[in-house]
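A protein chain is absent from this complex, but the other protein chains hold their places.
Take a look at chain A:
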Amino acid sequence: MSILIFADQAQGKIKKASFEAVQYGAKIAAQLGTTATALVLGPVDAAELAALGQYGAQNVLHAADARLHEVESTVYTKIIAEAAAQEDAKVIIFSHNFDGKAVAPRVAARLKAGLVAGAISYPDTSNGFVVKKSVFSGKAFANINITSDKKVIALLPNSFPLTPGTASATVTNFTPAISDADFKVKVVKVETVSGDIPLTEAEIIVSGGRGLKGPENWGILEDLAKALGAATASSRPVADAGWRPHHEHVGQTGLTVRPNLYVAIGISGAIQHLAGVNGSKVIVVINKDPEAPFFKAADYGIVGDAFEVVPKLTEAVKKYKLTQA
């Protein structure tokens, strides 16, 4: 028996969330006294593959088939099931990111494995196999017991910090039994926003709301984001008004993010906005209205005018970064 971790890649690079999944899976393997094998599908650099060892994978199975460059849930499921059978994997780990959401449920159904999606804890095996997950859009947690023999866990990104070691993994080529006819969904085009850190992977996010008055004022927010090494986001009305692109909008109808630090500038903190951000570890709110509901969900707050506070904060961050350099 072993633990199998699906480590997904984008454009040939293993995602940060996958390194987290591998580290998580390796810890579970140690906990259960077994080994961790990572499975990588699609063309990826040899160095990237070996690096999976730093996060605890003893073995890496790699199917370099160029047709696997993008996720196709039917094919990926078939391959993961084949790898799981070969490795006698009882626990299969995914990241609860977009690719994980595309594949993990299919794999769970195929293997008749109970699924915990959005896990935030290691399994507690003292009485069953209990994993904690986030529910009610981050407003509560549920402890879920997986009662089936095989188990699938999808780890919520940014739940455990990465602590790379120095080991490297043994990489083995894997040639799954697939044919062209298995590819049902064809990707005709990929549209990514180049250069930006994907919001769902960002450790720091600086986000703006209607309080910034217009798109021409986003410069102050971008300067702060740059100083912090952060990604930028917005509230929904900002996206609806076309001030910022829609893929930046967070909240109930937008993205759910869980950065270490979320800085909200000129956002009132409506419940639908909070639903997308309340999993953040630390929340800073800058708002000129002391009664803004966001302060109730914040760790730190500044009551003040964003147009004065934000540039000052940017300077302070730059100064601090210089002392750290």
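The rule is short, and it goes like this: contacts are C-beta pairs under 8 Å (C-beta built on N, C-alpha and C of every residue); 3 or more make two chains touch, one makes a residue touch a chain; residues count from 1.
Note that contacts and distances are computed from a predicted model.
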Given "Methylcrotonyl-CoA carboxylase carboxyl transferase subunit", "Sulfur oxidation c-type cytochrome SoxX", "Electron transfer flavoprotein beta subunit" or "NAD(P)/FAD-dependent oxidoreductase", the protein name in the UniProt record of the chain not shown would be "Electron transfer flavoprotein beta subunit"
From the list A:S2, A:T37 or A:T200, which touches the chain that is not on show? A:T200
Based on the whole complex, identify which of A:T35, A:S73 or A:N217 touches the chain you can't see. A:S73
Take the complete complex as the reference. Which residues in chain A touch the chain that isn't displayed? 10, 15, 70, 73-74, 77, 97-99, 101-110, 112-118, 128, 130, 132-148, 184-193, 196-201, 203-204, 228, 246-247, 252-254, 260-261, 271-272, 275, 281-282, 284-285, 295-305, 308-309, 312-313, 316-317, 319-320
